[in-house]
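Note that this complex is displayed minus one protein chain, with the remaining chains in position.
The block that comes next holds chain A.
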Amino acid sequence: METLGFLMEGFAVALTPYNLMFALFGAFVGTLIGCLPGLGPANGVAILIPLAFTLGLPPETAMILLTSVYAGAMYGGRISSILLNIPGDEPAMMTCLDGYPMAQKGRAADALAVSAIASFTGGLIGTIGLIMLAPVLARFALTFGPAEYFALFLLAFATLGGITGKNPMKTVIAATLGIMVATVGIDISTGTQRYTFGILELYEGIDFILAIVGLFAISELLFFVESRLGKGRKSVQIGKLTLTPKELISTVPTQLRGGVLGFIAGVLPGAGASLGSFISYTLEKQILGRKARFGEGDIRGVVAPEAGNNGASSGALVPMLTLGVPGSGTTAVLLAMLISLNITPGPLMFTQNADIVWGVIAALLVGNVLLLLLNIPLVGFFVRLLSIPPMYLLPIVTMVAFVGIYSISHSTFDLYFMVAFGVAGYLLRKLEIPLVPIILGMLLGPEMEKNLGHALVLSDGDWSVLWSSPLSITLWGIAALGLALPYLVGPLLRRRMNAAMKESPVSD
C-alpha cells in the first residue's frame, strides 16, 4: 500500500498543467519519431536531450518529457510498418507481418486502430508490472555492495547484445571502446590527467551527450546519403474504419498475453522489445494454431507484437530505474539524461528522488492514455507526415542536432567533435560494431571504475573480493551465459525469426 501512496504523489507531479503539457508534447513528438523511418527512438530521444537541457527544465519535467517520447516512439513504430511495410523502429518489425497484408486488403484503418488499442493495453500492463516490481527490486538492490555492482555492470554489457546478437565479441569490443572514452579526463580520485593530451577541452572528459548525438544522428544521415533512399516509398491508402466491437473483443486475450510476455522480455537482461514482440507473435501463432491465418493479415497478428513491444518498453525501464543499468539503446539514452541532471541512478533514487521516479511512472500511465487519444483521431495527420521524404527530413534533423549541441556550450569545438563521432559511428556500424554498448560504456564506465576501486579498498587489494559473495557469483554466471548463449542458441533463434519474416507472402 506504500506503493500506492507514492504513486498518488507521482500523479500529483505528473498532473500539474506544466508537466502535463510536456507529456503531451513528448507523446506527440515521440509518435512522430517512431513513425518516421530513419529516425529511431534512441536517436530521437538523444536529439531532444540537449534541448531539454538548455531549456533549463526541472529534472522531473525533463524526465517526463523524455519518457513520453520513449513511450510515443513505441506507438509510432507501427504506423510505417502497417502502411509502408518498413518498420519505423526495430521492435515494430513483427508488426509488418500481418499489418501490411491487412493494409493491402484495404483494412489499413482497422490495423492502425486495433494496434493503437493493443499498444495501450501492452503499455498499461507493462506499467502496472513496473509499479509492482520496481520497488521490490530497488529494495533488494540496496543490499548490493561495490563488488556486486561491478559484476552487475559486467552483466549489463554481456547481455546487451541480446541472445539474438550476431557476434558477442563485437559487443565486448564496443563496450570496451565506450569505457575507454569515459576514462578521458582528470581522474576523480587521484587528479591524474588521463588521455587529455594537454587539450583544455578534454580535461573535464568527453561529454557523452555530444557523443550520443553524433553517433546516432550524424551516422544515420550518412547511412541515408549512402543508400540513396532519399525519395521515400509509396504509402498504402488508409480507407475506412470497419472494425467491429465483436472483432475487437476477440483480440482481448491476445492483448493480455502479449502485454505480459512483452513485460517479462523487457525486464530480463538481453531480451528487449524486439524479442518481446517476436515471442508474443510466435506464441500467439502457436496458441491459435490453424484457427488463425497469421501472415495473411490476421488482426491478432497485429495485436500480439504491438502489445508485446509496448509491454517490453515499460519493462525495460525496471532495470534502468532500480539498478541504473539500462537494457536497451533508448533506456541507455534516458540514463544519459538522468546522469546529466546530476541524479545518481540506482536503488537510492527511489528514496532520494522519489518525486522524480514516481512522477515518471505516473507520467507513463498518463502518457499512455494521451497516446491512445492522440493516435486514434490524429492518425491521418501522422500518415501525411510519413510522406515527407527523408531527403528533406534528415538534413533538418541533423540541423536540430547541431542546434542542440551548440546551445549547450556555444562552442564550435563541440560541433567538430560531434561530426567526428558521427563518422566513427558510421564506420563502426558498417563494420557491425553495435553502438549501444559504446554509449552504455561511456555512461557506466566511471561508475564501474569507482565500484572496482571501492571493492578493492575494502578488501585491501584482494581481487577475489569481486567474486566472493553468492550474489556476485550468480551475476558473473549470468554474464558468462549472456556471452555464451548467442553462440549456442542464437543461430537457431535468428533462423526462426528470419523464417517467420519469410513466411509472410509480401515481405520484400
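In the analysis below, a contact is a pair of C-beta atoms (placed from the backbone, for glycine too) under 8 Å apart; a residue touches a chain by one contact, two chains touch by 3 or more; residues count from 1.
Operating definition for what follows: contacts and distances are computed from a predicted model.
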{"item": "Protein name as given in UniProt for the chain not displayed, \"Tricarboxylic transporter\", \"Peptide/nickel transport system permease protein\", \"Sigma factor-like helix-turn-helix DNA-binding protein\" or \"Methanogenic corrinoid protein MtbC1\"", "value": "\"Tricarboxylic transporter\""}
{"item": "Touch criterion as defined above, residue of A:Met169, A:Val252 or A:Val489 at the omitted chain", "value": "A:Met169"}
{"item": "Option touching the unshown chain, where A:Pro390, A:Gly425 or A:Gly482 are the choices", "value": "A:Pro390"}
{"item": "Sole residue of A:Phe224, A:Phe278 or A:Trp476 that reaches the chain not shown, by the stated touch rule", "value": "A:Phe224"}
{"item": "Chain A, residues in touch with the chain not shown (by the definition above)", "value": "54-55, 166-167, 169-170, 172-173, 176-177, 179-180, 183, 187, 189-192, 194-195, 218, 221-222, 224-226, 228, 230-231, 389-392, 394-396, 398-400, 402-403, 406-407, 412, 415-416, 419, 422-423, 430-433, 448-449, 452-453, 456-457, 460-461"}
